[in-house]
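The complex is shown incomplete by one protein chain, all other protein chains being positioned as in the whole.
Order as written gives the chain letters A, B and C; numbering starts at 1 within each chain.
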Amino acid sequence: MKLAVFGYGYWGPNLVRNFTAIGQTIKYVVDSDQSQLNKAQKAYPSVTTTLDADIAINDLEVDAILIALPVRFHYDIAKKALLAGKHVMVEKPMTVTGAEADELIEIATKQNLILMPDHTFLYTSAVRKIKALIDSGEMGDLLYFDSIRVNLGLFQHDVNVLWDLAPHDISILSYLFNEKPISVSATGKSHRDSNIENIAYLTMHYKSDFIAHASASWISPVKLRTVLIGGTKKMIVYDDLEPTEKVKVYDSGFEINEIEEQNKYKVDYRVGDIYIPKLEMTEAIAGMANDFIKAIESGGEHTPVSDMHLGALVVKTLEAADKSLKENGTEVKLN
Amino acid sequence: MKLAVFGYGYWGPNLVRNFTAIGQTIKYVVDSDQSQLNKAQKAYPSVTTTLDADIAINDLEVDAILIALPVRFHYDIAKKALLAGKHVMVEKPMTVTGAEADELIEIATKQNLILMPDHTFLYTSAVRKIKALIDSGEMGDLLYFDSIRVNLGLFQHDVNVLWDLAPHDISILSYLFNEKPISVSATGKSHRDSNIENIAYLTMHYKSDFIAHASASWISPVKLRTVLIGGTKKMIVYDDLEPTEKVKVYDSGFEINEIEEQNKYKVDYRVGDIYIPKLEMTEAIAGMANDFIKAIESGGEHTPVSDMHLGALVVKTLEAADKSLKENGTEVKLN
Amino acid sequence: MKLAVFGYGYWGPNLVRNFTAIGQTIKYVVDSDQSQLNKAQKAYPSVTTTLDADIAINDLEVDAILIALPVRFHYDIAKKALLAGKHVMVEKPMTVTGAEADELIEIATKQNLILMPDHTFLYTSAVRKIKALIDSGEMGDLLYFDSIRVNLGLFQHDVNVLWDLAPHDISILSYLFNEKPISVSATGKSHRDSNIENIAYLTMHYKSDFIAHASASWISPVKLRTVLIGGTKKMIVYDDLEPTEKVKVYDSGFEINEIEEQNKYKVDYRVGDIYIPKLEMTEAIAGMANDFIKAIESGGEHTPVSDMHLGALVVKTLEAADKSLKENGTEVKLN
Partner (left out) sequence: MKLAVFGYGYWGPNLVRNFTAIGQTIKYVVDSDQSQLNKAQKAYPSVTTTLDADIAINDLEVDAILIALPVRFHYDIAKKALLAGKHVMVEKPMTVTGAEADELIEIATKQNLILMPDHTFLYTSAVRKIKALIDSGEMGDLLYFDSIRVNLGLFQHDVNVLWDLAPHDISILSYLFNEKPISVSATGKSHRDSNIENIAYLTMHYKSDFIAHASASWISPVKLRTVLIGGTKKMIVYDDLEPTEKVKVYDSGFEINEIEEQNKYKVDYRVGDIYIPKLEMTEAIAGMANDFIKAIESGGEHTPVSDMHLGALVVKTLEAADKSLKENGTEVKLN
C-alpha cells in the first residue's frame, strides 16, 4: 500500500517509522516547513517530500493519507483526501467540531473508504488487558471510571487541557464500556490572559448509574496517569506510569443488602487478593497501523478498534464539555 | 473546667481521653445507649454517666458541652446548651443546614459563648506546616487546591460521601486560603436504591482565578488521601497516608510571557529541588482541645483555628453542593 | 492455667494483655523496678506484683513462667523455673550462648516441660502465608533468602545489631526451610568506642546450593524490612512495612539449559503475573500465646511453631556470627 504522511513534527516520524516497519510504502511526506521535510528526506531518502498537499492528494498511486497536523487542519485535509478517494487516518482529536466529524463520516461511508482516528492508547496492552477483563464478566457490572492525568506543562496555544488530555479517557472509556454518555458537566480555570483552561474537571453522565470523571491539569508539580475502574465484582487501578505493574486487579467489592424494617440497608465489604497480570510487550502504534491496513484490505468488513464513530463521540463530548466549562458546570446534553 | 461529653461511640472516647490529658474534668458522659455508658464508667470511674441530656445541660457546674453525636442531633443539643449558658464544641459538620449554623452562631455571639466545630485536621502538623509555607509567601499566589479522598466503605446512612469526606477539604482550604468561594458545582452518583451519593466530585469557584476541586468515594479499591496545592512560586503534594513524608514542597512553577506579535504567549517551566520538611509529632486532638479551652479562658479574645464561621461555611458549601448534585453540576451560588 | 510474667518493661505488658485475653490467669508480675510493678498493679489490680523472683517460681500454683527480661537473665531464671517444674516461655533470643540453650533444652526434656522461645514473627499471617506457599510446592526448590532490616536507632547496650534484628530472619528461615545452615560468615562495624557492631551483614551457608543473607543496621536514614525469597518456580517479595500488600508472589523464574558444545549453558527467563494474597487480620502475639498453652495442655504432644530447637539454632547462629565478625568474615562452622 502507498501512503502519504501529512505533518512531520512530533508524531509524523512515528507514523513513518511504524508504517514502514509493517511493510507499507510511504510515498510522500508533506509539511509546510521545509526544514522538517529535509529531516524526513535525510532519514528516508526514497520518500518524496513536498510543501504542496495537492500533489499527494491527487496522486492516483496513493491509497491512504495519514494526517499528523494540528487539529484545526484535520477537517479540511481529511475531506479533500476522502473526496479524492483516499483512505484517511487522522490524529486525535479527529476534528474541531462534532458537525465536521459527522460530515467526514458521511463522506467516508458514501465513498466506502476507511476513516480512522488515531487513538493509540486503545492499542496498548494495558487497555487491551482491561478490556479482556471486563468482557470476560470478571469485573461484574461497571460502576465508575475515574481518571487523573496531570503534569507540569505543556501548555497548548489553541486547545484547552481537556482537548489535550481527556481524549485518552473518553476513547478508552468508549472502548471499554458499551453505554454512551448522555450529558457532561465540566469545570476548570485558565491561569493566563487567554481563555484556555489549563486545569479542568469533566464528569460524564449516563442513563444507567455508571459515572465517569476525568481530572486534567498542566500545572501539577507531579505527573500522574491513574485510572480507577470499579465493577460490582472487581476493581482495577490502572497506573500508566508504572513500568511493568500497570494494571492491578482488586478482588474487592461491596454488596448492599436492604433490611426490611425501616427501609434501611446494610453494606458488606469484601477485600480479597490482588492480581497483577503480565502485559505483552507490544508497541501500540504498530498495532494501530496494522489495524488501519487491515480495515482497508478488508474492504470495510473489519472495523478498526479506533473507529470513526468513537472518534466523533470524543469530539462531541469535548465540544459539550467546552460549553459546560463556560457555564461553570451546567449539564450539557449530548445528542 | 468541668465538661460534659455527649456521645460515647467512635469519637467520644477520644474527646474524654484528650480533654482529661490536658487537665480538664469530664463530669458527665451522656449517651442514649446504656452499654456505651457502661464502657465509659468502667474506663473513667469518677465520671457520672447518664441517659438524660438535661441533667448535664442544666448542671450549673458544667462549663462546656462537647457534642460527638450524629450530625442530625447537633443543632438541638448545641442550641439547648448555648441557651443554658454553656460553651459548645461540636463535631463536624457543625449542623445539617446553613440556617441552623447561622442561628447557633447568633446565639453564641449574643451570649458571649464559645461555639467551636471540631475540624481536627486543622490541628495536624501537616496542615499547620502548609499554612506556614503559604503565609510566608514562599508559595506565591495560590492557583488551585485539588484533593482526592477515596477508599472502600464506610457507607453512611444519612449523609452522602461529600458530607463524610469533603469537610476536611473545605475546612483545610478555608484555613489556608483567605478568599471565600462564590459558588459550587457538584456531580456524583448513588449505587444503591437510596439517593445518597457514594461517589462525588465538587468544584468550588472563586472570584479570583483560584479553583478548588475534591474527589470523594466510598467505592475505591485503594485508599488515597492526596492534595495538590499549586502556587505561582511553589507547589505542594500533601499525602496524608505517608507515615513521615506527608508534605512535599516542589520548587516548580511556570511563567507565562505574552509575546507582542499575534497576542500569543510563551510558557516557561521551572523544575527545581524538592523539600520535605520534618513535621512535629503532635496529636491533633490535643491541639484542638487546648484551642477550645484557650478560647473559653480568653473570654472570646482568642478565636480558635477551627472557628464557628469556618464551620458554617463548610455546612453552607455542602448544602449548595447537594443542590448542584441533584441538577448534575449546575453552578449554585453561595451567599 | 496460672502464669507468672517476669519483666514488665516494653514487652511484658503485651504478654499480660494477650495471655489474659485468651483466658489464662496472670498470678504474678515480677520486676526489679518497683515503678514498673506499680504500673502493672494499676492496670491489673488482681495480679500479685513482687520484686522477689523466688516467690513466683516456688509457688506451686504457678504452671508456667513467661520471661520478658533482658537476654542476660534468661538462662538463670529459665533454669530455676524448669527445675522448679514450671513450663517456660522466654523472649528471643533464648539465651546468650548455645551451651546455655542446650542445657535448658536438656532440662526441659528430662522434666517433660515445655520450653518455648517467643519468636513472634512466626505467628504473623505474612510468614504463615509464605510458609503455606512453600509447603504447597508452588515456589519450587528454594534458592535464597535475602533480608534487609535497617533503621535509625535503637542502639542497644549489651548486644550488637545482629542479635537485635537477625533473630527475626534466622527464626523465619528455620521455620520456612527444612535444611539447617552448616556455617556462617559475618562482617560489620561499630561506630562508637565500645565494640558493639551497629551495622552488620550475615551470610548463612548450606550443604545444598541454598544461601541466606541478612543486612542489619541501626544507622540507616530510612526504615526497611524487606525479604526476597527465591524459588526455582516462583519468587516472593515480603515487605513487612506495607500496610496490606506485605507478600507479593512473582511467577518469575529462570531455567538453565546446558548446551552440548563447549559445555556452555543458556538461561531462559520467565516473567509472569504477580499475585498479592489477602492476609488474615490476626494478632501474632495471640497466636503465640495460644500455641504455648496448647503445647502445655497436650503434655508435649504438640510441638509449638516457635520450638526450643529453633530457638537454640538462633542463638548458635548468632554466637558463630559474633566469632566471624571479630575475624572480618571468616567462615565459622555450626555443629
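Rule of thumb we're sticking to: a contact is a pair of C-beta atoms (placed from the backbone, for glycine too) under 8 Å apart; a residue touches a chain by one contact, two chains touch by 3 or more.
The structure presented is a predicted model; accordingly, all values stated were derived computationally and were not measured.
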Can you list the shown chains that the hidden chain touches? B, C
Taking the full complex into account, find the residue in C:21, C:43, C:152 or C:241 that is in contact with the omitted chain. C:152
Residue of C:24, C:49 or C:203 touching the missing chain in the full complex: C:203
Chain C positions in touch with the non-displayed chain are 143-144, 146, 148, 150, 152-155, 157, 183, 185, 187-194, 199, 201, 203, 205, 209-211, 213, 215, 217, 219-222, 228, 230, 235-237, 250, 252, 254, 256, 258, 264-265, 267, 269, 271, 324, 327-331
Residue numbers in chain B that touch the chain omitted from display: 245, 251, 271-278
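In the analysis below, only the chains that are shown with their structure count from here on.
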If you connect every pair of chains that touch, what shape comes out? Choose line, ring, star, complete or other. line
Chain closest to the middle, measuring from C-alpha centroids that were averaged per chain: B
Work out the mean Cα position per chain and let me know which chain is farthest from chain C. A
Taking each chain's centre as the mean of its CA atoms, chain B sits from chain C at a distance in Å of 44
Between chain A and chain C, what distance separates the C-alpha centroids? Give it in angstrom. 54
If a residue has to touch 2 or more other chains to count, which residues of chain A qualify? 271
